[in-house]
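A single protein chain has been omitted; all remaining protein chains appear in their positions.
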Amino acid sequence: MNESLITDAPMTITVDDYISVRERTTDLASPLTIEDHIPQPVYFASPPKWHLAHTTWFFEQMVLKEHVANYEEFHPEFSFYFNSYYNTLGARTLRADRGSITRPGVEEVYAYRKHVDSAMKSFVSEPEQVTTEIAELIILGLNHEQQHQELMVTDFKYAFALNHVGPVYHPEADFAGKIEKQPAGWIQMEEGVYEIGFEGKGFHFDNEQGRHKVYLHSFAIAETLVTNGEFIQFIEDGGYQRHELWLDEGWSWVQQNEISHPMYWVKEEGKWFRYTLAGYKEVNPDEMLCHVSFYEANAFAQWKGMRLPTEFEWEAASNHFNWGERWEWTNSAYLAYPQFKIAEGAVGEYNGKFMINQMVLRGASCATAPGHSRNTYRNFFHPQYQWQYSGIRLAKSI
Amino acid sequence: MNESLITDAPMTITVDDYISVRERTTDLASPLTIEDHIPQPVYFASPPKWHLAHTTWFFEQMVLKEHVANYEEFHPEFSFYFNSYYNTLGARTLRADRGSITRPGVEEVYAYRKHVDSAMKSFVSEPEQVTTEIAELIILGLNHEQQHQELMVTDFKYAFALNHVGPVYHPEADFAGKIEKQPAGWIQMEEGVYEIGFEGKGFHFDNEQGRHKVYLHSFAIAETLVTNGEFIQFIEDGGYQRHELWLDEGWSWVQQNEISHPMYWVKEEGKWFRYTLAGYKEVNPDEMLCHVSFYEANAFAQWKGMRLPTEFEWEAASNHFNWGERWEWTNSAYLAYPQFKIAEGAVGEYNGKFMINQMVLRGASCATAPGHSRNTYRNFFHPQYQWQYSGIRLAKSI
Amino acid sequence: MNESLITDAPMTITVDDYISVRERTTDLASPLTIEDHIPQPVYFASPPKWHLAHTTWFFEQMVLKEHVANYEEFHPEFSFYFNSYYNTLGARTLRADRGSITRPGVEEVYAYRKHVDSAMKSFVSEPEQVTTEIAELIILGLNHEQQHQELMVTDFKYAFALNHVGPVYHPEADFAGKIEKQPAGWIQMEEGVYEIGFEGKGFHFDNEQGRHKVYLHSFAIAETLVTNGEFIQFIEDGGYQRHELWLDEGWSWVQQNEISHPMYWVKEEGKWFRYTLAGYKEVNPDEMLCHVSFYEANAFAQWKGMRLPTEFEWEAASNHFNWGERWEWTNSAYLAYPQFKIAEGAVGEYNGKFMINQMVLRGASCATAPGHSRNTYRNFFHPQYQWQYSGIRLAKSI
Partner (left out) sequence: MNESLITDAPMTITVDDYISVRERTTDLASPLTIEDHIPQPVYFASPPKWHLAHTTWFFEQMVLKEHVANYEEFHPEFSFYFNSYYNTLGARTLRADRGSITRPGVEEVYAYRKHVDSAMKSFVSEPEQVTTEIAELIILGLNHEQQHQELMVTDFKYAFALNHVGPVYHPEADFAGKIEKQPAGWIQMEEGVYEIGFEGKGFHFDNEQGRHKVYLHSFAIAETLVTNGEFIQFIEDGGYQRHELWLDEGWSWVQQNEISHPMYWVKEEGKWFRYTLAGYKEVNPDEMLCHVSFYEANAFAQWKGMRLPTEFEWEAASNHFNWGERWEWTNSAYLAYPQFKIAEGAVGEYNGKFMINQMVLRGASCATAPGHSRNTYRNFFHPQYQWQYSGIRLAKSI
């Protein structure tokens, strides 16, 4: 997910909360070698080193430099390297070159994390300093870090997959997601006005804010996600060769990139295998499909004579099914809610800037940080991207 | 607009109706030289010759060859040249090469039109032959032709504008659109459920079909369109240099293409001029802005502290203002209505295939065929395109 | 060929000479429809209309406007349209857009030719006006026009070939070039110093000027050109699939463009056909191979265990074999001769600017103007281009 930030949640923050999120990031990176921290395998990914530093930069820049009197900056150059918000042409070039920047080194980045964490722990441990506003900022920073945790995992998976030996990150990280019941049952939803968007007092991002009414016509939505087995039927029925199943730009994408299966799949001697962070595994037909683009999700639904749910349908029905293993593509474009406002200042600067050409994904995935998911959460990616842990839930009008 | 077709309108068709639409196409082309019929100035445009033939192909292929017993095809190759629906890789190449195909020649294409028109007139003049279903097909063909009339105009305008002398197509074709009242007044719209989509018995396209309920929160929408003068203020306030006003991909578009003004504008000795089909004209600040992309429309709205309306807001309020001079960008992505279904067979084959990465425009333009506009009509283009007669109407939440 | 100009040949010019060359251009264009004059099928080609006008512009600009007192320019804008020498970024865009410029129209361009020819004929018919220097300039203009005659033919052939019906330009224009004797005999050439470059008093281009000594080691060169039949053997032996036969960049070219045969060849039901300006013809194994790139020529030579001659070897041996049907790729890069000097002023401005990344072709082709060929003539194209009438003559070191 690209970065969309901030909220108005009135909350408090404890040192334990802070540490817990911060340590999860370094825990995730702990199986990585120093070398693994460096590559940017494709322009839309970032190196693990960058994720580790950029999330830290947030606390230094937004909290410590703003609110801690004698805070000593770790290194004046870090702000240049690890701030994602340079929007001039020159700095864009920099983004594509993230994988070429080897200094500061990995060890220095971990020292940077320690330096900032130490200052943050001191700061947070004195509650009188931490106003509600500052607490909200810190909580935003932690949520921002959780987003980068997931991106970091999917980004280094992308790099690992280019290595033909299929490096093992962790022996249990295959994220198979077995589905017992097939075919999926259907949940019937009645026509009417539904309330959509975040409500309450917990943390949420600004793009899910603004609880509002949406009118939905009756529809049905699948209880379970599409399995590998179902998708293999699509492949074997010529799904990737039948242009009538695809959106026009989806078909171009298939042709130009010679797409013929979900990302990370390979066929050897008649059997499908998939690269996972636990190494190559044979594809199990009863497990959850993963790593498909919106184009593939939409073509599959077309092939089934169904469709994808809108994000509003998904949210309205979300209490009736299990979710959280795969980001679920919806047939909604990522656009503003009626009351959406761009927040003032640096934190809010970029909230709405991604609201074009991207589709909303709902739910969460096996790679999402614990406690980071909500049924009002709006994730978004371009329709051609496959490298997130994305899957398919079908819907139909009734 | 790309092509989305068909409907269920129960209607009759007369020879006069048919002739009227068909003649408007050749009337529009009558100021063109033979040479003007050939170029395809950019991959998303088509040569006038192709528009003239492709619209004719529709009647030959869908009506005459299907429903007229002894119809003699004009030329067996024409179906290959003038059918837009070849979706294999090879044939896509053909699309980019439309401007290189000089044979059949222009005269032969006009003969093709006459041949088909003659057969069509005979056919239509015997009402017992024309079932309701066939009448609907012919009406669809006429609406299809009206869409291509507008595209033909914008496509040859694109080619003419590459010619630095600024060819005059017609001395009155400057489409200025004077706006007397400035600043615009505001129409207040109340919160509630609105009915959206086509209803009734007349012709409509499938993408506007399926009258359905939408819940709108209260909003205000401008009575009039943005003027050249207002947009010049945006330019002079550094609008094209301030990245915070732009969507992220809009900003990339501005940078990479060095965009600094609406399409067809040039500045000479401190004055803005615009290329029109009546030649170069000085930009009048009281006239309607034209030829802006969605990105520009959105950045302008951001600069005003407002936003674009959604297509639903636009439709709900459309009886309260004048429209029809400019296609008005909305902040809605082009997606399916709840009951949208892809029609069976060749006519319906491609209805929904463009429902990705495009934004909806509402209204109609100075180049739209008379009688071709409805307040439920959904036009759609990619957010970077400027070559249609597109303008801006502002909105705000209240 | 790109344009390299001028010379020091002391000569006279008659009205008949002038007319003869000028009429050949319009004769070549006479089978073209108005429409055929417009397309620019690929960025390195130009529309026939442009060739017709650009060659005329030379005489107006360089001769009439400079040397005829009361010459009245045909149209002030023509210089902008039909001068190839705009080297700013904007004007480069213009080059790619040549096929979109429909005005001035074809008829006007022919009128332009008549206007200039009339003035030129008056001027040339009064010998006292035509100094030696001016005569040289006119002769240069005629040679320039002859170069464009050949380019015009190969450019409209490129466009015609995109049209799947294979338009017939002239029923005798298949340029087959039958070779009776196979395999080719070999001409043995002795080691020693050879004189290379133009000598004498006739017309020649500056790039062939500067007769100079070159030391050649002994070699043999084929008496005849490679036939279609020999090249089919190469194809059938997997020539296009064996990377070891190709230069590294040639192999990339083959892969990226999926090249598997000479340009304009198609295989249908097991038989090879080639598009010619006389329409599709079955490939005759005894005829001369045509439309191959340097990469293909070099790979073929490699496959035969031989090599291409250098341009110096070719010139030294050229009196011992027949040439003139195909431009013959040499293994020499297009670079300056020892005494090469860039001429002063507009005419000479661009003489040496193409001396990078191109390979020399020697001889002439079936499409070369009569009297335009010399054994010192240096033609040059990029190694990937196939659209000239190019063939292969083998050589080997002995």
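Some notes on this structure:
We just call them A, B and C in the order they show up, numbering each chain from 1.
To be clear about the criterion, a residue touches a chain if its C-beta (ideal position, glycine included) is under 8 Å from a C-beta of that chain, and two chains touch if they have at least 3 such contacts.
What you see is a predicted model; the values in this text were computed from it and never measured.
Note on the chain not shown: across the whole complex it touches A, C.
Only one of A:27, A:97 or A:199 touches the chain withheld from this view, namely A:97. For the chain left out of this panel, the touching residue among C:44, C:186, C:251 or C:321 is C:251. Contact with the undisplayed chain is limited, among A:38, A:355, A:369 or A:392, to A:38.
Residues of chain A that touch the chain left out of view are 33-41, 49, 77, 80, 94, 97, 99-103, 105-106, 159, 162-165, 167. For chain C, the residues in touch with the chain missing from this view are 87-89, 92, 193, 212-217, 219, 243-244, 246-252, 255, 294-295, 298, 307, 331-333, 335-336, 338-339, 349-350, 352-357, 359, 383, 397.
In this text, only the chains that are shown with their structure count from here on.
Remark: the per-chain Cα centre closest to the mean position of all protein Cα atoms belongs to B. In terms of their C-alpha centroids, the spacing between chain A and chain B amounts to 37 Å. Distance between chain centres (mean CA atoms), chain A to chain C: 57 Å. Each chain gets one centre point, the mean of its Cα atoms, and the points for chain B and chain C are 44 Å apart. Contacts with at least two other chains are made by no residue of chain C.
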